[in-house]
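What follows is a single structure, written as structure tokens, with notes after it.
All protein chains but one are shown in place.
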Amino acid sequence: MTEPAAPAKTAILLVDCPDRKGIVASIGGFLYRHGANILHADQHQDNKLGLFFLRVEWDLAEFDLDWAALLREFEPLAREFQMRWRIEYSGDCPAVAIFVSREQHCLVDLLHRHQIGEFTCRIPLIVSNHPDARALAEFHGIAYHHVPVNGSNKAEAERTQLELMERHSIQLIVLARYMQILSPDFVARYPSRIINVHHSFLPAFTGARPYHAAFERGVKLIGATSHYVTEALDDGPIIEQDVARISHRDQVADLVQKGRDLERVVLARAVRWHLEHRILCYGNKTVVFD
Amino acid sequence: MTEPAAPAKTAILLVDCPDRKGIVASIGGFLYRHGANILHADQHQDNKLGLFFLRVEWDLAEFDLDWAALLREFEPLAREFQMRWRIEYSGDCPAVAIFVSREQHCLVDLLHRHQIGEFTCRIPLIVSNHPDARALAEFHGIAYHHVPVNGSNKAEAERTQLELMERHSIQLIVLARYMQILSPDFVARYPSRIINVHHSFLPAFTGARPYHAAFERGVKLIGATSHYVTEALDDGPIIEQDVARISHRDQVADLVQKGRDLERVVLARAVRWHLEHRILCYGNKTVVFD
Amino acid sequence: MTEPAAPAKTAILLVDCPDRKGIVASIGGFLYRHGANILHADQHQDNKLGLFFLRVEWDLAEFDLDWAALLREFEPLAREFQMRWRIEYSGDCPAVAIFVSREQHCLVDLLHRHQIGEFTCRIPLIVSNHPDARALAEFHGIAYHHVPVNGSNKAEAERTQLELMERHSIQLIVLARYMQILSPDFVARYPSRIINVHHSFLPAFTGARPYHAAFERGVKLIGATSHYVTEALDDGPIIEQDVARISHRDQVADLVQKGRDLERVVLARAVRWHLEHRILCYGNKTVVFD
Partner (left out) sequence: MTEPAAPAKTAILLVDCPDRKGIVASIGGFLYRHGANILHADQHQDNKLGLFFLRVEWDLAEFDLDWAALLREFEPLAREFQMRWRIEYSGDCPAVAIFVSREQHCLVDLLHRHQIGEFTCRIPLIVSNHPDARALAEFHGIAYHHVPVNGSNKAEAERTQLELMERHSIQLIVLARYMQILSPDFVARYPSRIINVHHSFLPAFTGARPYHAAFERGVKLIGATSHYVTEALDDGPIIEQDVARISHRDQVADLVQKGRDLERVVLARAVRWHLEHRILCYGNKTVVFD
């Protein structure tokens, strides 16, 4: 947790912990005593696993704790309930990097959404293993880094990419149809901070060429999935999925075309929910407070 | 609010009131002090109208207030925050009447769901202006009351129906494709306690023969809507809607057929949510805590 | 192909063959010369595999060929184009057997649809490895055969089932949540004539307990699939699929409940399309002329 960069209007507290009596009362009481005006609150209990999840957002106008004081004052309560927790400030505008390969439909979509204010973030750079999207990046005034990747230079390419991430203090990496597999080392540095879109309804059709596989199997719906990237390919916590109907008339090219519309929306929703601090991971699953 | 009829495992508190600081802390503190183990909690703030809505369900095992004590102890807090509120006990099994005309697809569906435990309620009687569904009612061991309605006997028919409702202490009336319009007087006796299914995507195609109207207009999706019945025809608070895709190949008969599948599910969801005390009405809208 | 049992109003010709110039002209000319008034026609070309598929339905009122003559006259044309073909008469009312285990939601749904005329078929018997659905069968006036299946009597049970199928000249077997696996021998006797519903979005979550598997994986949509049964478990040609949205709030029991609504509709659509002769299988896929 870092100090908020800019004066914020609202703060968001995210909590998960063992479920126990008194959590809601304690947090509610804490916020009330310090003048918080709650704007949104959502909680979830996994009664089977005995876990409690909370997202609460409040207006800071009359809240009497600054960032450092909030951390200090909340700490005992967090300890008592064995919370994993974090505070986010709505004024913050985290730095997001987009990785892309040749297909630009997700990139075009993300950049337009950013432009019209759907995403609260900065996008200081786009990284690609191809030169194709440079003009688009420049149109949006975003630096474009062409980092070719091939069989022999993968480690070096990742070093270059990681340097870029660090230089720009990147807090979220969005793989917008980036067709290279990141190494476990790379992934381990950004836990729950790399979002990928896979062009199938996971767990069906993992790996390469899912539309071809879907066509061969003769499914009647195709899907797309956005998920956090983990070491295991296409197996990270699922954030969002959607499907579209197809028929025997649809050839692979039609699946690809219809799939683009799915990929765009499931990726964009995942990015927005992440930026709005609506996602909590546990086990290999997500809680999405919408 | 009536005393729970049977020993209950959980209690549900439903609240709406002007939004103010401290509501969550106060209710959370109250429940905690009395030993409530919260199982589910969901809240909603309409920041524009300044309204607060809450649904909280807790385990009664270690809760130290019985029904009468709970009402008495909660009252001051409710008054302080100007709450409209009610308590429901999960052990309760309210009496539900189903009204039906000729088409039985919703009735068949509701009775099967009831049979397999999707609905926590009793269904002491079915009322119909036609004799058609008697055998089905008998198969399920439910009393069937054939109350014919025509141009001249409407008031008398409603008197008969109301007597039946009162005799069986009916708390929810489900219009499962009941094709007669209830009088304002009848409706006024069961505010937010009569659920209807209309076979269109409201507010499109109100009134009679919506599938014919949809066909004429050439829409590409048809819909169905479940809603609470108010004096204004097809204008009550919407609980649930769903749609299905149609094409130029579909004739009116196909719309009717596809629509039956929609009607079933939107009505069943509305009934279940009502029985689980998940619905709060405000203005002409619903909050559905799912 | 068997002679139509009853006077029919319309006939349906189903064809698949290598794609070649002149097929449409030849069939169109043939039907025209014999006075057919075409009511519906749908065709499909798989340009990649070079295959042609046709479904054409015509009014028999002025058609000048009876069943035997039609077969005789069409044969040369069929041979010329190397067609696989069949003729169906709309007056026909094939015998359908429904197999069910404990869960009756699909059975209830199928029987009601049959009752209101959605399916053109007879249902002379229901087969179950449990006694549970007997009352329902009797309510619909359908013979109920309880054929218990356990580890040691499977072959014998299948012999009993096959005798029942033969005695009733069963032409379609619908597995309406029948939880036993049919032997390859059994399946081989009814190629493209056994329809199953699997409670997942195939090919995800094949095998047992798919809702549990879906819950563990943390998917955001659940599905159901109807398909023809082949030797390979859950791998036959897919006829229909549908999905429903779930969230972190949904436990396995909620998935099961939401899934029932999917299972009902995907199975019912498959049965209706089969009975309306809208499905052609090729490879491991289906063409569904809707």
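Order of writing sets the chain letters: A, B and C. Residues in each chain are counted from 1.
The working rule: a residue touches a chain if its C-beta (ideal position, glycine included) is under 8 Å from a C-beta of that chain, and two chains touch if they have at least 3 such contacts.
This one's a predicted model, so the numbers in the text were calculated from it and none came from an experiment.
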Check the options A:Val108, A:Ala143 or A:Met179 and report the residue that touches the missing chain. A:Val108
Listed in rising order, the subunit A residues that touch the chain left out are 104-105, 108-109, 112, 116, 118, 135, 139, 249, 257, 261, 265, 290
Missing-chain contacts on subunit B, rising order, are 44, 47-48, 201-205, 217-221, 223, 237-243, 247-249, 251, 283-288, 290
Which residue numbers on subunit C touch the omitted chain? 21-22, 24-29, 31-33, 35-43, 45, 47, 245
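Following the convention adopted for this analysis, only the chains that are shown with their structure count from here on.
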To lay subunit B over its twin subunit C by CA atoms, how big a turn is needed, in degrees to the nearest 5? 180
Most centrally placed chain, judged by C-alpha centres: B
Taking shared numbers over all numbers used, above half giving same and below half different, the subunit A and subunit B interface sides are same
Residue ranges of subunit C touching at least 2 other chains are 249, 290
